[in-house]
Each structure stands twice: as structure tokens, then as C-alpha cells.
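Okay, handing you the structure first.
For this view, one protein chain was removed and the others were kept in their places.
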Amino acid sequence: MFLQQLINGLTVGSVYALIAIGYTMVYGILEFINFAHGEIYMLGAYLGIIAIGLLTAMGLGNSSAFLLLAFAFIFAMVFCAFYGVTIERLAYRPLRRAPRLAPLLSALGVSIFLQNFVMVTQGTRNKVFPQLFAQNGFDLGNAKITYIQIMILVTSILLMVGLTLFVNKTKMGKAMRATSQDQKMAYLVGIDVNRVISVTFLIGSALGAAAGVMVALYYGLVNFHIGYTAGLKAFTAAVLGGIGNIPGAMLGGIILGLVESLGAGYLSSEYKDAYAFIILVLLLIFRPQGILGERLKERS
Amino acid sequence: MKKSLIILCAFLIGGLISNCQQKKENLTKIGVCAPLTGDQAKMGNDILNGVKLAVEEWNTKGGILGQRIEIATGDDRHDPKEAISVAHKMVNEGVIGVIGHFNSSCSIPASFVYHDASIPQISPASTNPQLTSQGFKNVFRTCGRDDQQGSIGAEFVINELRKKRIAVLHDKTTYGQGLADEFKKNIGKSNRASIVAYEGIVQGSGDYKAVLTKLKSRRPEVVYFGGVYPEGGLLVKQMRELGMKAIFVSGDGVIDPEFLRIAGDAALGTFLSFGPSVKEIPHARHFIESYEEKYGEIGPYSVYAYDAANILLSSIQSAGSTDGEKISEAIHNIRHEGALGTIQFNANGDVLVAPYIFWVVKKIKTEDGKEKLNFVPYT
Partner (left out) sequence: MIKNKILEKSIWALWLGLLALPFMGKKAGILAIAILLVILLLPLLNGLIARFGISVSRLNFLSSSANWLKTNKKMALLILFSFAAILPLFMNRYFVDVAVLCGIYIVLALGLNVIVGLTGLLALGYIAFYAVGAYCYALLWTHYHINFWLALPIGTALAGVFGVLLGSPVLRLRGDYLAIVTLGFGEITRIVLNNWDELTRGPNGILGIARPSIGDFIIKQPIHYYYLILAFVVLTIFITTRLEHSRIGRAWVAIREDEVAAAACGVNVTLMKLLAFATGAAFAGLGGVFFAGKMIFVSPESFTFMESVMVLCMVVLGGMGSIPGVILGAIALIILPEALRQFQFYRLLMFGGAMALMMIIRPQGLIPSQRRKMELEEENG
């Protein structure tokens, strides 16, 4: 049973981790909580379904499942990246010098807007993700792991490794790190800060979209309000790992997934949502910077 | 900068004025109150469509008491305080009766307002026993009560399935927990079966493998679930993914085509309690055909809303007046042949017989020779 719970927790945790990266990257650079990020994840899940519907309508529905899925991933990630950049440009950039609660509220407004945009255009019904793969898997001792779970784990790890390489090895990644350390200084040494911010939103949103498609595939069910809870959890994960810290967000997501699974399995599943917050509150009281985070300087 | 303020103010004033419209003559208004937006919007719109269908049918037959029927919608977003606002709005607009609300937590506070104004209220979906135990003469429901369905489920599991180890899950809502509690209570009365696990899950969280893994270690033969179809579908699917072979049994909240789509083949052999088969109810076939033609797939509460609207309208007809007390009295006396079968109300406003039978999910051959999952009455 413990092994099974571990597998369950890792799967959910890696999804949380992918969403959490988006929160943490934006916080690292702009120091504000992008509440609309959960909706990007929701848009990603919808776009995945729409993409597959599109292929089916074009008569390509019978091609290989991997091909369909790859298209769904790319379609959702590209569109969500566009969404992320556009939201930043329209709703956050004008507010960069405003009082610090203003972008938070603007983000909430965007979040309500996107949720209802999807409701109005796609209807209030749940969307069902077509079953591309059989549900079977193989046994691991007395635990079971499905192929979809393996795919989720592998994809998440690949994306996270890719991101780490990007941030650490490329010039853009260096510019991002510089901007998150000191925006003014980065600007002075000739970094195009606006571009860095756009790229941040681009990458964060694309990862969120990937998480959305994977969840849609895993559960087979999507509706327009999944972004809210997932966003809140992923945000918790980001703080857990130390907000602003990318490896921290990955670690935080996985820990959160494990805590929820083990808590629901061994304690009570009614309080499943509370475990995340209890851990969060305890952690912040005793180690406010998060697991991997550095102590933040006071902000005005 | 100030421009926005002006626009905002104009917006507010405009909205208020248009909300102020007095009721027009030659119209009979009935209200539909449900969560039309927000996370339960789907259920709300299922109800609205059910009522719309009934009203359209009445209007083509020439309306009621010589007047056209119009629907006033009230969106309560499943928020109790909005439910009260909406109820006052309904009273204001002069509706003659209300179909609603969806959630018991909205129906109950709103019922005080309707009671004050003596407007009949028929809820198509609020199953909390408290709603009709307040002594209000104007409050009815077309759905069953949690306690009625739970005992039928327990009897079925013990006598028909003859299973001994039973796990109970619920979604921590008024409906789901009420149903699960009644089921558990009735199992407890018998010495032929025992409860091996009783757990609540979080609605909308999607991942139930953790709790199911826990259930698996208790080796249940039957898993009974109190809740609605999205969770039901996910539960049965994830159960099979974990290699659990227990029989899945649930109530009317799970009977929805979407359940089959979510769960896929995992749904095979699932037992669900619901109203009797369509073929035995002449009115139901007509309902299903015209609903599907107009609004697409039927939701679990559409039929309850459709019958509720028909009951309200025929009672207005037979009362021959728009006076709330007379209509309430007529509803108490009605014997309605609807899509749900024969409906009569007891003194509390509950349906007299909750006609539940069990349905099973099977593969049936469709006309073009393909196999398709469907609900079949269990005999």
C-alpha cells in the first residue's frame, strides 16, 4: 500500500510541480502572485481536447495515439504561451509601477474573466478527453502503475530538466537570473527586461499548459473551474519549496503530492485539502523562506 | 482616468434601471433559480432547460389561464446569500411559483422568503430532509430524500447482491453524505453485512487514488458512493486502474451519460438506483425525445425540473388563480402523471413514493452493429 501511495503521490506531485514553476518564475522576477496562472493550466487542458477534436474532424483521428498526443501538447503549449504573454502585456505591464496590490487584483480579474470566457464559449458541461491509451499498466510488487502515469512522470522530468538547462546554460537564462536578482541593475547592464519578462511568462505558461494536457489525459475529465484549486495547490507548492526558486518549486510540488496521498491514505481523505495548508502554515512559521529558498529582503 | 468612473456609474445606473422594469401584463411568470454560472453551472442549466421545455409546451397549447408563460431566471451561483437576494428578486418580479433551487444550502434559506410571500417553491434537486421538515405548506420537491434512497440501496446490496464487506464513500456534500449516511445506517441494522470503510472525498479534486488505495487494503466486495457523476466516473475508473474488483453501487446523482464517457469500460457492471425504466412511463419517452432534440444530452436533474414545472403549471390551472396559497393547496392535491411516473405529495411536500429501481451498466449493440455502454434496468 505504501508503494502504491508513493506512485500516486509522485504522479500528482509532478503535475503540481509543473504548474508551480510558472508561479515561482513570475514571482522571482516581478515579485507578485500571478493568480491567473491556474487558469492557464485550465486553458491548456481545454486546448488539448480541442486539438484532438480538430484532428479528428480533419479525418486524422485514427493515426497513432502518440502523434495525436504530441500535437495536443504542442498546440496547447503554444497557445497558452501566447495567452501568458498577452495577459502580461495587457494586464500586468501597465501596473508595474502601481501600488503593489494592484497587479494582484488585476490578476484576479483576469482569472475570473478567463474562467467565464471558457464557460461561455465552451459550455458548462464537463469535457471528456478521448481515451487514447488503454488504462492498463503493470504490477510493481502489489502496487500498480499505469502507462499514463509513467508518461506523466517522464514528460514532467524531461520538461524540468529542459528548463533547468535553459535557465543555467543559455544567455536568456542568464538574463532571467540577473533580472530576478536585481531588475534595475539588469536593465543598466543592457538586458532587455521587458523581453525577459515576456519570456518568463511564455515558458511558465507553456509548462502550465503541458500540466493541463497531462491531467486531462490522466483523469479524462476537464471543466472550466479546475484552474482554481490546482492553482491554489501549485502556489502552495511554490511557497513550500521557496518561492522564486525553480528547483524549489519542483521539490515543493512533489512533496505536496506525496503529503496529500499519504495523508489521504493513512489519515483522513476528507481533510485532503487541509494537509497542504497545514504543512504550509507550519513551514512558514518555522522556516519562512521555504525549503530551498533564501530569506527575502523586506519590501516596501 | 475619470472616464472610467463615469462609464462605471452609467453602467451601474443603467443596469439598475433595467432591472427595475415593472412586470408586464398578460404574462404569467414562473421563476427558475439555480446556479447558472460558477462551478455548478452545468447542473443549473440542466434544470433551466427542463423547465424551458415544459413552458414551451404549455405556451404552444395556449399558455395558462389565457396568458403566456414567461420564465424569470435567478442565478444563485450556489451561494446562500445570493440565493436570498434572488428570492427577493423573484418576489419582486411577481412570479407565481418558483422551480428551485439546486443546492439544499440555497433552497433552505430561500424557502423563508418564498414562505413569507406564500409563493409555491418546488425544488427539483435539493434532497436534504431539513428542507421539507420546516412545516412550510408552500415547499415541495420532486426529487427523493436522501433517507429514502439510502435504504433502498442497502436492501439491494444485502438481498440482491448478497455481499458482506462493504466500503462507503461520499463527496462531503449535503446530498452525497446524506445518502451515504442513510445507506450506512441501514447496513448497520442488518447482521448479514458489515461496513469495512467509511470515507469522505473532496469534490472536484480529481485524484482519488490515495483513498482508493486505502480502501483496497480493506478488501471490500462492494463500494457504495454517495455523490454525483464526475466523481463517480473518476472513482470507478481509478478503482479499476488500481486493480480493484469490487462492485460499484451508487445513486441517482451518478446516472448521466457523462459517467459512461468518463469511466469508459471501467463502468461495466456498475449498479445505480434511479427512477423506473422509460418504457414503463409513457410520458418519459416524449420528454426524452423533445429534450434531446432541443438541448442535447439530458442531465440527471432535467427530468425532475421538467416534472416540477409541469406540476406547478397544472396546479395553477386547476386552482384557477394565481394566488399562492390556492396553488400550494392544489399541488398538495395533485396526482401528476409525468416523466418520473406518478407523483403525489405528502403533507410535508415530499413525493409520496420515491420510485427507485436499480440500473446496471452493460454493453448493448446499437443499430450500426457497434457495441456501446448504456444503462439497463436490472431484473
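Note that the chains take the letters A and B in the order they are written out, and that residue 1 is the start of every chain.
FYI, a residue touches a chain if its C-beta (ideal position, glycine included) is under 8 Å from a C-beta of that chain, and two chains touch if they have at least 3 such contacts.
Please read these numbers as outputs of a predicted model, since none were measured by experiment.
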item	value
Candidates B:V91, B:L268 or B:I357 - the one touching the absent chain	B:V91
Residue in contact with the excluded chain [from A:I7, A:I33 or A:I191]	A:I33
Hidden partner chain, residues of chain B it touches	1-6, 8, 11-12, 14-16, 18-19, 36-38, 73, 75, 78-81, 84-85, 88-89, 91-92, 103-105, 108-109, 112, 116, 128, 130, 134, 172-174, 177-178, 200
Residue numbers in chain A that touch the chain omitted from display	31, 33, 46-47, 50-51, 54, 75, 79, 82-83, 86, 91, 94-95, 98-99, 101-106, 108-122, 232, 235-236, 239, 243, 268, 270-271, 273-274, 277-278, 280-281, 284-285, 288, 296, 298-299
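What we mean here is this: only the chains that are shown with their structure count from here on.
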item	value
Complex interface listing, chain B residues touching chain A	37-39, 41-42, 44-45, 172, 199-202, 204-211, 213-214, 216-217, 230, 233-234, 237, 240-243, 258, 261-262, 264, 266, 297
Complex contacts: residues of chain A adjacent to chain B	1, 4-5, 8-9, 11-12, 116, 119, 124-126, 128, 131, 135, 137, 139, 144, 146, 215, 219-221, 223, 225-226, 228-229, 260-266, 268-270, 272-273
